[in-house]
Every structure is written in structure tokens, then in C-alpha cells.
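Removed from the display is one protein chain of the complex; every other protein chain stays in position.
Chain naming follows the written order as A and B, and within any one chain the residues start at number 1.
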Amino acid sequence: MGQALSPGVRVRVREDYPPGHIRTPVYIRGKEGMVTRALGTFPNPEVLALGRDGLPKKALYEIRFKQKELWPDYAGSEADSLDIDIYEHWLAKI
Amino acid sequence: MPEHANAEHHGHGHAEQAPHAPPQPDEKIHSYYQVLGLALKALLIEKGILTADEIRRTIEFRDSITPATGAKIVARAWTDPAFKARLIANGTEAIEEFGLDMGATHLVVVENTPLVHNMIVCTLCSCYPRNVLGLPPSWYKSREYRSRAVREPRAVLAEFGTHIPGETEVRVHDSTADMRYLVLPMRPAGTERMSEDELASLISRDCMIGVSLPQRP
Partner (left out) sequence: MRGPHDIGGLPAGPVDTEPHATTFWEKQIDAINQLLAQKGYRRTDENRRYVEMLGHDVYNTLTYYERWTAALSCVLIDKGVLTQDEVDAKVAQVRRQLGADAP
């Protein structure tokens, strides 16, 4: 397991495109956001999807993004945000 | 008839089908899947993997959980500040007080305030707090909601007749992992004298998903 991330830390979502069952949507890859919650550790869903036990567990984090930074022509408010739960191996501290 | 949740099936004028386009075999495909579902059920029962009784009881249990279940929890949170604090700190544990459990998932309750309006989606599939709200509505599982809720939430809210002021942050939660999100709406003004049951009747499923606001008394 990598170093633990604390709320407030800024992260970038890895921009890779592995085939297979991934729970990091394409729209969030390569984007930068902030950790808002550490959600605990869980078996890796990418491996659970293969019928295996997904161990060792991976840390899961709630990451918050500003909508205006996700979408070039975002039409809502400046303050609007998006929260999404991402596993540690998809995150790098900036 | 199976529900058709895809936009691809809608919006083409019946009068103007291109003469060279082959007839779509969609009806035969949907009919096949109806039959396949029944066939799989029959085989699973024949092989002793499932019983008809288990299936029936599972359906009944699933049907016993409705948005009214969630509304009771919200109404309690509105009237009992200590419960509300427990609910927000650990939703999974707090709902045990109602005899509910989240199974393999975890409940995270997100509170609407004058500063933040929360809205829930699962873009990748249809993760939903089923153990508190029951089965998700068909629109929640639709391509249109899943793709647009993250991209243009205010436009989607408007389609539900909901308008959030520009100064309030609209915060969309995409449920990508084992957390299941429930919105705790703001208690409407003028409800101070209402009982918990009366309050619960103001709270619709849609306001616990975050696409609507509670009714005013």
C-alpha cells in the first residue's frame, strides 16, 4: 500500500487506460482534485471482478473536483463540485 | 413489455423511416431475453441452486423497503439533533437503530445546507442505497441521467423542476465504490409543529437522491 492520503491533500488521477473492470471513470482520469475523506480499505474491485479475493486491500478516498476544472464549458456555478470515490492506486499526490 | 431506457429508441418520427434501412430486430431480441430470464430461473431451481420460495421471499423483502423507509430516517434526523449527528458521522451504524442494515455496502449521508445541494448518481452502473430506499427509479439507471448528472447537473435538475440558486454549490456524488449516498434534505420552514410521521410525508424518494426538494406544508 502507498502512503496514506489525508483530507486536504491535492491529488491527480492517473491517466492510464487498462482494459478490464475499472471503477475509475474515464472522465476523471488525468484530473486534479482534493482528498475530502479517507473511506477505509477494501479489496480491489478490479480483481474481485475476476472472481479472486482482491487482497491486499486498497485504501479508498473521496476526492472532490471543481466542475469548472473537469469540463471546459461547464455552464453551472463557479462553486459547483463533484465528489467521487477513487482507490489509492489511481491517485498520486501532487 | 420490458422497459426501454435508451434514448436510441426514441425521437425518430414514425413517418420518415429511410426505405433502405433494414427492419430492426429489437423486438425479437427483447423477447429472447424475457424468455432467457425465465429459462435461467427454471434451470437454477431444477439444479437445486435456488428455490422458488427463496426467490419469492427475496422479492418480498426487496418490496418491503420503499422510499418511506428513508423518509422515516430523514424525519427522525430533522427532529432529533443527536440522531442526525450519529447519522452523518456513520450512516451504516445509525440506521441499525431502525433495524436496517447495509449488507456489504456503507451508507454515507450528505446534508443539504443553504451553501451546498447534494445530488447522487452512479455513472458506471446504478449503485443506489437500496437497503434504505428500495429499488432505484428507471431514470436513475438511464443513460441520460448517468451521463449528464456529472456534466450538467443544473440542467438535469431543471428537468425535474428543481432550481438551485447560483450561490449554492451543487455537489454531485458519483458512487463508484462501496459507499451508498443518501441526501439529507433541508427541513422546510413552517414545519415546526409537525410530527415525525407528518414530516416523513413531505420527503419523497427524489429529494433523498437530490433531484428534488421536500414539499412545503
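Keep this in mind: contacts are C-beta pairs under 8 Å (C-beta built on N, C-alpha and C of every residue); 3 or more make two chains touch, one makes a residue touch a chain.
Keep in mind it's a predicted model, so treat the numbers as computed, not measured.
Peer 1: List the neighbours, among the chains on screen, of the chain that has been left out.
Peer 2: The undisplayed chain, in the complete complex, is in contact with A, B.
Peer 1: Name every residue on subunit B in touch with the hidden partner chain.
Peer 2: Residues touching the hidden chain, for subunit B, are 2-8, 10-11, 26, 29-30, 32-44, 47, 49-50, 54-55, 58-59, 62-63, 104, 123-126, 135, 137-139, 141-148, 150-151, 156, 159-160, 174.
Peer 1: Which parts of subunit A are in contact with the chain that was left out?
Peer 2: Against the missing chain, subunit A presents residues 17, 20-22, 25-28, 45, 48-51, 54, 70-71.
One rule holds for everything that comes next: only the chains that are shown with their structure count from here on.
Peer 1: How far is the middle of subunit A from the middle of subunit B, if each middle is the mean of its Cα atoms, in Å?
Peer 2: Here subunit A and subunit B have centroids separated by 23 Å.
Peer 1: Considering the complex alone, what residue numbers of subunit B touch subunit A?
Peer 2: Where subunit B meets subunit A, its residues are 106, 123-124, 150-155, 166-179.
Peer 1: Once bound in the complex, which stretches of subunit A touch subunit B?
Peer 2: 23-25, 27, 39, 42, 45, 60, 62, 64, 67, 70-71, 74-77, 79-87
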